[in-house]
Every structure is written in C-alpha cells, then in structure tokens.
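All protein chains but one are shown at their positions in the complex.
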Amino acid sequence: MDGDSGWMMQHAWLIPALPLVSFAVVGLLISPYWKKGAGVIATLSIVASMVCAYVLAWEYFTLYPAGGEHPILVPWSFEWLRYQPGLAANVGVLVDPISLLLMIVVTTVSALVHIYSNAYMHGDYGFGRYFTFLNLFTFSMLGLVVAPDIIQMYVCWELVGVSSFLLIGFYYNKPSAVAASKKAFIVTRFADLGFLVGVLLLSFYGYRIFPDWSAEVGAVANGLAGTQPVDFQYLNDPVFLAKFAALDTTFLGISLLTLSMCLVFMGAAGKSAMFPLHIWLPDAMEGPTPVSALIHAATMVVAGVYLVARLFPAFAFSGTAALLVAYVGAFTSLFAAVIGTTQDDIKRVLAFSTLSQLGYMMLALGVSTAEHTLGYTASMFHLFTHAFFKALLFMGAGAVIHAVHTNSIWEMGGLWRKMPITHITFLVATLAISGIWPFAGFFSKDEILAAALGSGHYVIFGVAVLVAGLTAFYMFRIYFVTFWGKGRGAGAAHAHEAPALMWMPMALLAVLSAVTGFFPMAEYVHLGEAEGHHGINLAVVIPATLFALIGIAMAASLYIGDGHRAVALAKMLGSVHQTIKQKFYIDEVYLFITHRIIFHRIARPIAWFDKRMVDGGVDASGWATRSGGRALSLLQTGQVQTYGLWFTGGVAFVVLILWSALV
Amino acid sequence: MSIIIPEIIVLATAFAILIADLFMNERTRVYLAPAAVAGLLLALAVMVVHTPASGALIGGRFTMDAAGWWFKILFMISALIAVLLSMDTLDGRARVRVRGMGFRGEYYSILLFSVVGMMFLVSARDLATLFVSLELATLPLFVLAAWRRDDPKSGEAGLKYVVLGALASAFIVYGFGILYGLTQSTDLETIAQRLAGERAPAFWLAAALVLAGAGFKLTIVPFHMWAADVYQGAPTPVTAYLSVGSKAAGLAFAFQVFYRIFGDALPHWDMLIAIFAALTMTLGNLVAIVQHDIKRFMAFSAISQAGYFLLGFLGAAEEGVPAMLFYLLVYIFSNLAVFACIIWFENETGKGQIEDYRGLSLSNPLMALGMTLALFSLAGIPPLSGFVGKFFLFSIASKAGFHGLVAVAAVNSTISLYYYLRVVRQMYIEPVDERVPAPGSSVSIGLSLALLSVPVAILGILPTVYEGIHAATIAWLASMPQG
Partner (left out) sequence: MISSAVYTVMFYGLSAAVILLAVLAVNLRQLLRAALALMGMLSLSAGLYVLLHAEFLAGVQVLVYIGGIVVLIVFAIMLTRSSELLEDHPRPLAQVLGALLSMFFLFVAALALRDTRFPVQVQTGPPVDDVRQIGLLLLDRGATGYLVPFELLSLLLLVAIIGGTVIARKVAPPKQPFTTGGDARGETITESARTQRDIVPGEGAP
C-alpha cells in the first residue's frame, strides 16, 4: 500500500461496518425498547457511512486523478478461511472506480430512503424491525460492492437476497406479500444455484491454473504474492483467462470459460430480473414503497449489472457470454417496456420500467468488448443516473400512495394542485428517464445508444431506440393520469402534500436527477484508455429524442382528458392489448409448469416420500437422540464405585487397543 | 531469572492474602478479592511485557516455552475471572444469600495456589515436578468443590472428586513408575530419547495409564464420570473455574505427556484418539439434551467440548497444536461468559433450572445477549469465535483422513445447537415468569461478562490471535526433543 494513502483508505472497512454495527445494535438492543431511536440510529449510521464513502472517493481520485490510470486497490483485507494452502478466502475492501461509484450510489440512496422512511413508516407496526432489516440490507449490499473476491461476493449476494426477502414480506399478515416474498426468494435462489456452480467452476479451475499463472506473471516478484485464486484481480487477469479458455475440457462444445461466465450471468440475471427470471420483481412491489425505491429500483437489482461489470474482462474474453448478456438485456428492455404501457398499478409500471432500464445496462455491457469499452462506461453511467431518478420515482409514487391510499392510477388524478412538490419532482424524474435534454437520463442513455451503434450491433441499437420511445410513452402515461385531469377516487380528493421528511429527500434526488448527466463519467470509469466524452452524436441523439417526443405526444393525446381515446385504442387492439396487459402470460406459463408439471408429477410424490420417509426419519432420529440421551444418563448413577469401575474399564480398553496395535 | 517472576507474584499474593486475612475483620475482608485481582493482573502484565518466551532455570528443571506462555496467560485469565465471579457470593452481595460460603482469605489463596500449580505444570521438565504440580493444581479444586459446608451436595461433590481424583493420580503415578523403570530417568527429554522406538508391552501399559490420567482431567469418556456430579454440587463460581481451569490444566498435561514423552508414538494412536473423540462428543451431547439443571447441563456440554479438543491430536502437530490452543482460548472465554450469567442469575434469584431462565431477554436484555452470544459460540455458529475454532479442528481431522469422524463431529455440532438453543429459547421466546422478581445487576459480573463477550465475538474474525498462537507453537515444536 502506498504510504501516502489517506486515513479513509486504510479504514475503508468502516463503510460496510457502520451499517453492520448499527444493524446489530438496533436489532438487538434498541428496536424492542425505543422505536423512535431505532429509526434515528439506523439513519445516522447510514449517513456516517455515506460520508465515509465520499471521503474515500475523494482520496482515491486525489491519488489517481480523473482521466488517468485507475488501478484496483485492496487497501484492507485479511485471510478469513484457509481451505488449504494456496486457496483461501479473504475478507476485504476493494477500491476502484466502479466500486466507489456503487458505494456512493448505495450509501446516498440508502441514506435518503432511511430519512424518507422515518416519516413514511411512522406509526407502522414493526417500525424497529423495518430499520433493522434496512440496515442489514445496506450492510450486505456494501459488502457485495466492496468484495475483493468471488467468495465474499457470493456470501453477501445471498445476504442481500435474504434481506430483500425479509423486506418484501415485511407485512407478513398480508398473504400477497408473503407469496411475493417467497416468489422472489425462490426465483433468485434458483438463479443463484447457477451462480454457485459458476463460482465453484471458477475457483476450482482458478486454483488449478494458479501455480502456472503465478510462475508466468512472476507473481512474487510483481508484488502479487498475496493474490488468491478466487480474487477478482486474478480472475480478470488476461493470462489466467487465456489459460482457462485454452483448457481442453469442454462442456457440450462450449469452453469452460464461457460456461462458467454463462452460469455467473444466470445469477446476475436472477438478481437483476432479466427475462425469463424477471417474474419476481413486479410482485416484489408488495413491500413498503421505500424498500422498492432502495432495493428493487436503485441498488439490489443493479447487483447483477455490477457483477457482470466486475467480471467484465472475463465476459469480454469469452465473447459468447457477452453476446448472451447483450441479447438478454435488449430483449428484456423491450419486453418490459411493452408490458409497462398497459399496467394500472403505479408501482408495477415503475417495476417494469426498472426491468427495462436494467436491460439497457446489461445490453450496454454486452455490446462492449475488450477494445471497444464505451458500453462499460455507459452502463455504469446509466446505473448511476438511473439510481437517482428511479429512486425518486418510487419515492414520489410512495408519497402519492401515502396520500391517496391506493396504487391504481385510475383512482388518482389532479394531484398536481394538492401535491405541488411531489408533482415537480416526479416530473423531473419522468423527464430524466425519458431521456430529455438536459436531464441525467439523456446523457447516459445517449451513451448506451452510441455504444450499441459504435460496436455495430444495429438490431440492438434499433431496439434500444424503440424502447426509448416506449419509455417516454408509459412514463408520461402515468404522469398525466396521476397528476393531471380531475380527481377520480375518494382518496384523491383528500390528498395532501407529503411531510418535510419525505419531500426533502425527494427534492435532493430531483436535483441529482437533473444535473448528474453533466458528470464526466468517462474520465473516471473506463477500461484501458479513457475514451473522451464523445459530445453530442447526432446520429444517436436525433432518433432517440425524436422517439421520446413521439412517445410523449402519444401519451398526451391519449391520456390528457378523460382517456376515452385510450379505451377506444385498447378495444381496437383487443386481444393484443389483453396479452400485453397480462404480461404475455409469462406468469401463467410458470404457473402451468410449476403447478401442473412440477407439483403434480414431481413434487407430490416427493412430498409423500418426504412426509412418510424423511420426516418420519427425522422425527425418529430426534426421538432416538432424546431417548439415547436418557438411556445414557442412566449410566450416571451417582455412585463413586460405578464411576471408578468405568474409569478402570476405560484404562483396560486403552491398554487393549494399544497392545492390539502392537502385537 | 525473569521467567519465574509471574509465578512468584501469584504465590506472594496467595500468601499475602492468607496472612492478611488473619488480621482483618468481616468488613475489611471485602478487599481480599481486589487484592487477588491486583496480584493476578500484575503477574499477567509481567508475563505479557517482561517474560521471554524461552529460558530455563534451576538447571533446566523450570523452563519457559512459547506454548507454555500462552497456557500461563490462560490460567491466569481463568483465575482472574473466577475471582471476579466469586466476589458477590463470598462478600454476601448476592440477593439470595448462598449460605456456608465463608473463609474468603483461604478461598482466594488456595485458588491462587491452584494457579501456581498449573503454571509449574507447563514449566515442568521431569516426572516428579510434573506429578507434584498436577496435584498442586487439582488438590485446591477438591477443597473448593466442598466449600459450601452447609450443603451436602457440595460436600458430596468434594468427596467424589477427591476419591476419583486419587484414582486417576494413582494410575498416573503407576504409569510414571513404569516409565522410570524403562528409562532410569525422570528427565522428560531423556525419557523421550530412551523411549524412541520402544515397543515393549510395559511401555504400552504405562502409556495407557498416563492417558487415562490425562483423560480424567480432560473429561474424556469413559473417564468423565466425576464431572457432572462435581460441577453440579460445587459452588457455582467454583464450577466456573473448574470447567475451564481444570480443562486447561488437563490439556497442558496432555501436551506435556503427548508431545514431550510420547511424541514418537503419538501418530500411531490416531485410531484410539478418534474413538475417544467420537465417544466423548456423542455421549456428552446426548446426555446434555435431557438435563434440566443448568450446571449439570454445562457439565455435559463441557464433556462434549472435550471431544472436539481431541480432534487436534490427529494429524500433524504444526496444525493440531495451534488449533487446540486457539480452541482452548475460545472455550475458556465462551464458557466463562455462560457461567458469569449462571452465577449472576443464581445470586439474584436463587434458581438454576433451564426453565427458570424464561423471559430473561425482557428482564435483563444485556445478560441474555451475552449468554446467547457465548452459547452460540460454544455451538459453533459463524462468525463467532467458536465456529472458527471448530473449523480448524474439523479440518485437521479431515486432513488426517478421518472423514467419518468429521461427520460424527458435524452431527454432534447439530445436536449441540439444539440444546444450546433450548436455553436461548427460554430466554427469548418464553414469556417472563411474573412471580419471580426482576433480577438486578452486579458490577463485577457485568464487568467480567463484558470483558469476555468481546473476544467471544471477535476472536474468530481477527486473525492476529490465531497467528500469534500459531507462531508460538511452531517455535515450541522446534524446541521439542527430536526422538
């Protein structure tokens, strides 16, 4: 480590540690006794962590200024578990531009959501529990972001999944919430199975190749002696990748590198809700709205994108895996945007829009290659801006729901007069996500489109432009229906502005959504040579903006007023509209597969076996254990003579064993 | 000369307390415990700051080595905490007075004598010193177990302990006698050299006798029978000290015997050790399940933990020794933390059944938390220190090829989790018993629990301690006579 690295750099562990400590303290000591304190302490810890993240970023970029070389540092780590010599899992903090970016996003959004939640959850049953889980989530997410090796990443990955599960099912007396939390957990766990196999493949072959690699790159001489076979720095090393890809072993004709990257991507797709594993995210909206803002919009769902970015050199080396990422991303973004145009629940629209934007980020990563890395920057840029405007959209939706006590946009309307601040901030975010200049989304989306065009993926470029138009359409659809026109429901009549604790974080996010687009991301986040911010590329800007404006215009013509034109259009489209509204019946397909095939043909017999054989066995073993204990406790007669007898018997036994080994 | 100073300080404290007690009245005797604490702290400080990790005195009859350094630190810490935990009971600060716990001066001084015995045990280099210091370490425990003279259970515990202890000592002496006969020497190094390659039947007899003696101290099945009755009957602070001090001394004795005398033959005993380990953890765990008295419960828990220790004797010493020492450290902290809560609860309510702990998380959340943490550590739940300790031990057994044994150990860990959780369930899930007045607090016990909980929580995460132990034992093994 450099001697002149700053204090924060050496104490970078504080960033995830603060929420962890607060989680333990709040969960165990405070929340049962002092509800209000739980919120305050949880919030303060996240704010402190946020400050630390800012200081860390400042120190890093002072050390390595923008536009220059940005090395990967591991300023703090220790060996946690040594499996065998040469294979150990470290726990540590990895600092590089993208981990800093994520740290800033996570801590900032989390801090704002914490503040917002103090008002939103006020008086709710389980207030303390809520903040405990929120802290647990923030810790896990930060632990994931700073992971220097794939093992820590995996552990935190699962922790993130658990806290998401806990928060989706937060209202545990609501059956739909419980069902949604189970769905989310099962779908992501299924995806994680792929991830786990990928991790095992990577670490197994990483361990096998490690000695060769170490000899070839002169690990000891180059100060890489402490590297472990599961470290990202090693897994992304071109020498290792070349050796791994050149292995003779293949699986169904795919190289092991591609196979393991595809498996890792399966995990990423689960967490980032890529088609066809996207089905859990819309249902996850059953959780409290601030949770949706934090976990299911800004942070956790981008973990998959982050994972792909973290292993980007490996994906790019494989090529095939990167293409898979690109096409899955592109398809998801189009698919989700189409569904988004027909949904009536405001949070569901936002959920589908999140899917669509995540697809954007994935496709940007997928189209970039080792030489053409603009997509990598663009993806991270979009992640950054999206976190702010999407969190803002959810918070705005939360404020609206809080005020009108319904999720259906058709029971809202005319809210702009009653909730002016919410209205303005929501409008800013809507403009940002639609990609209108000069809001943040314009710049990041522009860069993604440029990357797709520049890498020669014209189909993907076309899809992305189309999605830009669709995004503008469905976003303005809910905007017009919610805020314009006349109040339609009983709730809408009595709506009132959100309290200050809620609108202040929203205002702050609105400012961020408006200005972060001007941030010169390419100077900070890049691979290899920094590609200068390419300025305005008219071939990209004109179609994108044109489509967005068309989308807005269509939304305006259909939904300003009483919406009879929309109804007429829906009727005209008939079954097409119905299909889209039912989300292409994907859920029904899953239901069919799971219920008819898995449950009936497979699960029932297994359940029978489980109940009769396994449960019986477990019960029997518990019974046997207890009665064994009882029987053995009879030996303890309380008589010294008996004890002496046992002792002597033991000695005789030892002599016999030793002697029999001898004679 | 400096290597013996900690022993001299502890000894001087013991004598000072014994003599001062003569001139004090009941009121001033409350200063005896702080004096004992001060003496132990001074000795600890000298040990840490001043004492080198190697050296020899009196013609090599008293030596210091790196592993011994750790052992001595652990003995003194155990005694220190034991004094802190005894204070309330002996000074009459307990809300429910424990009757018949007088003679503070004698109590603390013979507790310290026992520590001196343990410290000489690890420094011994001949059979005579080894045996006499082992007796000096355990004789005070017999007396302490019988300290509550108005409680027949305590007297019974003392008597059982002394009779069975004498039996074990007799076996050890017999074994030592045969060893002397085989080698004509009492010097451990000479014995090891002359025994190298020795395969006479009497050698195995001697080994079996000495093994049984070590097994008695370590509570290895079937030499464990005394533990449950003595733990239950002895005054609770004494039980606390017994559960860690006696076990630490037993392990130190086992190290002396296994690595210094039988180092050459140890690899051939793998099977025997594996059988004992499996028996010990299984029996301890199974019987612990059906217990209701928390002290008796902890006795069987301690027996099962002894089985985990044995895993460290399998395989290479370079890995086994540090793993065992580390687990001893973890075990001492976790077990003493549990006992701190038990003693406190008994002082405050006079009760000691597992069911009596119901609702403790509401009446005193901090104590309940400390106890939960310690129980989880004993059960080996990550990331607490107990998990890492067990992980090291299990990995040694698995590397030595005893996969079946590791499976047994893992199953046992699961069983133990069940019964440790029984206590936690009482504290956290069962409703509080309204008839019992809410327990108050205690400075000395709260302090010791706080001191213990921190290492229980972080030892597993901080690698420094384990690395220190590892380095120490490597140095120690290098100093072994090469038989």
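To keep things simple, chains are lettered A and B as they appear, and every chain counts its residues starting from 1.
Just so it is clear, a residue touches a chain if its C-beta (ideal position, glycine included) is under 8 Å from a C-beta of that chain, and two chains touch if they have at least 3 such contacts.
What you see is a predicted model; the values in this text were computed from it and never measured.
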Shown chains that the omitted chain touches within the full complex: A, B
Absent-chain contact - pick from A:62, A:176, A:582 or A:639: A:639
Sole residue of B:140, B:213, B:312 or B:455 that reaches the chain not shown, by the stated touch rule: B:140
Residue touching the undisplayed chain, where the options are B:65, B:151, B:319 or B:346: B:151
Positions on subunit B where the hidden chain makes contact: 11, 18, 58-62, 100, 103, 106, 109-110, 113-114, 116-117, 120, 124, 126, 128-129, 131-133, 135-136, 139-140, 142-143, 146-147, 149-153, 155-158, 178, 181-184, 187, 200-205, 228-229, 232-233, 287, 290-293, 296, 351, 353, 355-356
Chain not shown, touching residues in subunit A: 630, 633-634, 636-642, 644-645, 648-649, 651-652, 655-656, 659
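Here, only the chains that are shown with their structure count from here on.
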Centroid distance [mean C-alpha coordinates] between subunit B and subunit A, Å: 47
Complex contact set, residues of subunit B against subunit A: 159-160, 163-164, 167-168, 171, 199, 201, 204-205, 207-209, 211-212, 215-216, 221-223, 225-226, 228-229, 268-269, 271-272, 275, 283, 285-291, 365-366, 369, 388, 391, 415, 461, 463
Interfacial residue positions of subunit A with respect to subunit B in the complex: 28-29, 32-33, 78-81, 625-626, 628-630, 632-633, 635-636, 638, 640, 642-644, 646-647, 649-651, 653-655, 657-659, 661-662
